[in-house]
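With one protein chain held back, the other chains of the complex are shown just where they sit.
For reference, chains read A and B in written order, and residue numbers begin at 1 within each chain.
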Amino acid sequence: MSRYIATRAIRGSNALVAEAEALLKQAVEEKGADTPVAFPNTAYFLPVTFGMLAHEVNTLGDLEFSLAHAKKLLHPLPEDNLWVPYLGETLDSGMATLLAAEAIEGVRFAYGEEPTLYPGLELAGSTSYPQLNGTGHLNGPIDDIQLRSWGIQLVDGRMPGFAALVGAAHSNEAAVAIVRELQRRNILTFLCGNTNGRSVIDQLHEEGVEMGYDTYIVPFGTDTISAIYPLGFATRSALTFGGLKAGQWRDILIYNKFRVFAFVLALGEVDDLKYAAAAGAISYGFPTIADTVIPEILPTGVTRYEHVISMPWNEIEAETEEERAAKMVQRAIEVRGVKVKITEVPVPVAYGSAFEGEVVRRADMRAEFGGKNSRAFEYLLMAPMDEVEDGKIELIGPGLDTLDEGGSMDLALVVEVAGRKMQEDFEPVLERQFHYFINGASGIQHIGQRDITWIRISKAAAEKGFDLKHFGDILYARFHADFGAIVDKLQIKIITDPDLHAEWLAKAREAYDFRNRRLADLTDDAVDTFYSCILCQSFAPTHVCVVSPQRLGLCGAYNWLDCKASYEINPTGPNQPIQKGQCLDDDKGYFAGVNEYAKMASQGTVEEVTMYSIMENPMTACGCFECIVMVIPEANGVMVVSREDPSMTPAGMTFSTLAGIAGGGLQTPGIMGVGKFYLTSPKFVSADGGFKRIVWMSSFLKETMAEEFKQVAEREGDPDLIAKIADETICTDVEGLLAYLESVGHPALTMDMMF
Amino acid sequence: MALTGLQIYKLLPQTNCKECGYPTCLAFAMKLAAKQAELADCPYVSEEAKAQLAAAAAPPVRLVTVEGPGHKIEVGNETVLFRHEKTFFHQPGLFVRVKDTTPVAEIKAAVEAAMGYAVEYVGMSLHLDGVAVEAASGDAATFKAAVAAVLEVTDRALILMAADAALLETGLSATNGTRPLLYAATAENWEPVAALAKAKNSPLVVRADSLDEMAELTEKIKGAGVQDMVLDPAVRGLADTLVTLTQLRRLALKKNFRPLGFPLITFPGEVAEDLLDEAAFASQHIAKYGGFIVLDRFTPASAYALLALRANIYTNPQEPIKVQPGIYEINDPKPASPLMVTTNFSITYFSVANEVDGSGVPGWLLVADAEGMSVLTAWAAGKFDAERIAKAVKSTGIEDKISHKKLVIPGHVSVLLGELEEELPGWEILVGPREAVDLAGFLKLWNA
Partner (left out) sequence: MTVEIPVEKWSGKVIEVALGATAEEGGTRTHAVTVGGQTTLPFLHFEGAIPYPPRIAIEISDQRPGDWSPLLLEAWGDVVKDPAAWAKAAEEAGAELILLQLSLTKDGDTPVTVADAQAVTRQVLDATGLPLIVFGPGQVDADNELLVAVAEEASGERLLLGICEEKNYRTIVAAALAHNHLVTARTAMDVNLAKQLNILISDMGLPLNRIVMDPTSAALGYGMEYGYSVMERLRIAALQGDKMTQLPMLVTVGYEAWRQKESKVGVGVPEAWGEWEERAILWETLTTTTLIESGADIVIMRHPEAVRRARVFIDRLMGK
């Protein structure tokens, strides 16, 4: 907490409370304590006072209670030689300021001095004051009808939030640029205050900017005291939409912190009163961004992130005022935690999941990247917030136009992501989305991942104007739309320049390698949380997938990291964290938390589940499994048949017949549906003897996973193990299987009996 | 406690003789555990194993068979309280009651109408199961004549309803070669009625006013040598019937309470004022645990509604109704009308067909054999892939009926587009909406 800010806020509030007291004393003397006090068209009295104190102000006399309370919140100035955390005192002062400011506006209404007259100003929609007979005026507080109408848009997300501009911008041009930027982003704009007598309202009026309800720009007043109106609006939002009652001050503030995305832009020099009012806003969780040099208050928890940020206008790197305004608003949005929403993917070809399956044949191809004749790779990495410029898309190197028809070139897609909830572990999860995102464009084909990426652009797409830069547009739009919960900002480099390509490829490979090792280190023992997947309950109502670091989902599509990310993105979705709880059986993998969850999520059908056994309470399966593992009692082992394998198996059944037994959400000891990468896990049926139990396996698996299995064989201490496993080219019945196993000396024959 | 497939396997001969029809003993054991196979299919199972397996496998609700000259109905063997837990296995018998006080000609006409009734529903022909003949006259000869008259016009199963053993015996004498259900043994008449049932090997309804009395009575009748019983708990009101039938099913399933482990019979017409109320009450008994439902009123409309309901409730939730694969014409399509493909899961078919129908746009709906799975499930299971869709296109001869070569596939399987273009050279594959509800909008934009 800044001692400087604390000092100035406390001083500001002390002064304002004293001013309010004097004003009220005079008003009561002049007009009497019974003189009515009311804001127009609201059922919430003086809303901040009502919300915070449950105190209904109807008369001047009623204001005495408000100010008495405000006085209790005042503190002496911090001493020069004593340093303490001033946060509490500052927030108290902020609240005292708000109560005093609202009292002053109340007195002004009693005198008919509010709303402030502003001759020549015609508002485009405003609270009506018939008594003013058409004289130009500022808006004063927002009435309840408008509150509900805007409130609905704020609550349903059509309006991201509101900004309170206090003071005067660097120039008229800057004022207009800021307001236009806010309008562009659908952010409601409230105007108040002045700097050295000039208000942002004056600036906009001079520039002919239309203000009023209809333009979402509301001029409240030309002094800082009128900044109470935006906070009255916020208070009433909590009462109206949060179902809160007057007096639940803490809940009202928390509601605003988490649900009302508002921030203050302090324009021009910040005086004591502005500091005091900003302190009041901080209590609501609304940060202040100043366009002058002031001390910053970094995160301490009252607002979501930083509390006070300084962005001196002249130091913002930009060519134009518009660009400066855009950067300032962008920063404010980040500080407040407002999310960008993008609904359309701006590419010159049709876009949608309908195009995911398209194939671009060589004859129809404009160009390709990767494959036989060139190398393409994709790499997504996490970067610090201040190193990512959201939406920046660069093409570095020669473009598509330098390529002959049907030609090929090296390509790198490098995406740098920053996000407050981003984690390094999510990098591969997000990187895998490139495939789906890019395939969604009509006429583009994407195959592979990492450094075996292979992309083709069709002639038709190129003719419509599809260019390399559009890969960036696609990724930008889709990451914001689908992963907004963890991605705050991203910038994209599309690299064709050979040197830079080589440089990034080296970095990417290092990262791939690191991720591989990270995955290998990620063991079930090393974490205390597994994740559920109940995506498939729509057709297998009692099926509960439990995904652990060493046992990925049976469909192969979700590993532990995917589930973790999925939960961050969609906390109410099908992937929920399961606390492992007490380990009840290390060997078979019984965990108290897993049992409890499985019982709950299967509606009592599955009472217990083992993570590492096929013989006892094995995990259920829906029907999406990549492979089926089934016990072959005669061989004292198990066989694994893959979905791609249509042949007969030693179990006497084909994959599709076996699927009927393994699926449906029923626990069937002896048979289990799994993801193929689970086969390589050290925890693969480890309670029953592990990988060495595999006596038969579809040749498809042997071929496509040869590299992985080789490593497993070495881990198991039997480098020739894979060759000892039969497949459908060797035998498809038990007799043949036994003969083969005998002939090669398969270890399962001499292992402990499974039965 | 049910045994798992592995536990059952240990009790089997483990010879893989394949005589049961399954390739291995383990496969057979898993089918047994899933109650999809009968132990009797194994010729070599030991007596000891049989005893152990039978004890574990004995159905909590006894399977009771009632046979007419040409039809039989089996009721019972239920294992769950709610169909989503597994499935309901044996549909309740729907019977129509006639009284012997009605002139014979009218009886015959009524029976002919009800038993001659059949209706097509998703490719199945549905009908009622039999006739309950009540000796309302109390006169043996009249009863016998009525039973004989019924059997002249139907070969369905019978329920004979009479107050005493003598009447029942006379009625039975007219039913040679059949196995009717006798109604009913009570605390007063159970000895002679049970003796009759035993002698004629007939299933027998037991009626008692309380569950306590009912349990005593079934034990006595069992002692007298009758195994096949059906229970009438003598409640008729809608609320009481629901409660009592639920309690009986729970006792059988959860407590494995053998004295009450039998199918249940209801008479919804007795408390209904007319046909519509009776059908509504009967709907409860179909959903909630009725085994034999005796109706007093019949019209084609009410029979259709009840039969459809019964088919719905007794659909295996894990093995949904399929519709016939092939070409379905909607709104009288022309050669230029759009061709869409979907799976043969009935709900998928209905959603798609309804939306096309509702859109008013004529269209050809190609239903591919996806083993009764919905689009996404079938796709995930490899039952709705490019190969199968292409096969459906080629085998149905749709090419001769339409003037274009455009096929709309469900949006959820857009990934099949490339493969399909390979499988169906010369065809243009269009990706339709993901959900059926968006089809109308999609079709409006169609121009072939």
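We take it that a contact is a pair of C-beta atoms (placed from the backbone, for glycine too) under 8 Å apart; a residue touches a chain by one contact, two chains touch by 3 or more.
Just so it is clear, the structure is predicted and the values come from calculations on it, not from any experiment.
**Q** With respect to the chain omitted from the figure, which of A:Gly32, A:Gly88, A:Gly157 or A:Gly406 is a touching residue?
**A** Going through A:Gly32, A:Gly88, A:Gly157 or A:Gly406 one by one, A:Gly157 is the residue touching the chain not shown.
**Q** Based on the whole complex, identify which of B:Pro69, B:Pro192 or B:Pro317 touches the chain you can't see.
**A** The missing chain is touched by B:Pro317.
**Q** For the chain not shown, which residue from B:Gly5, B:Gly130, B:Pro203 or B:Pro259 touches it across the whole complex?
**A** The one listed residue touching the chain not shown is B:Pro259.
**Q** Considering the complete complex, identify which of B:Glu74, B:Asp139 or B:Glu216 is in touch with the unshown chain.
**A** Spelled out, the listed residue whose C-beta touches the missing chain is B:Glu216.
**Q** Check the options A:Arg148, A:Arg250 or A:Arg715 and report the residue that touches the missing chain.
**A** Candidates A:Arg148, A:Arg250 or A:Arg715; residue touching the omitted chain: A:Arg148.
**Q** In the whole complex, what residues of chain A lie against the chain that is missing from view?
**A** Considering the whole complex, chain A reaches the absent chain at 145, 148-149, 151-158, 240-243, 255, 259, 534, 537-538, 541, 572-574, 600, 603-604.
**Q** Please output the residues of chain B touching the missing chain, sorted low to high.
**A** 82-84, 117-121, 211-212, 214-216, 219, 237-239, 242-243, 246-247, 250-251, 254-255, 257, 259-260, 271, 275-277, 279-281, 283-284, 286-288, 299-306, 308-309, 311-313, 315, 317, 346-347, 350-351, 354, 358
Note that only the chains that are shown with their structure count from here on.
**Q** Any idea which chain A residues touch chain B in the complex?
**A** Interface residues on chain A, with respect to chain B: 353-359, 539, 541, 555, 605, 615, 623-624, 630-634, 643, 651-653, 656, 659, 661, 664, 666, 668-671, 734, 755.
**Q** Which residues, counting only chain B, touch chain A once they are in their complex?
**A** That would be residues 4-6, 9-10, 14, 16, 18, 22-27, 30-31, 33-34, 84-85, 318, 374, 377, 380-382, 411, 413-419, 421-422, 431, 434 of chain B.
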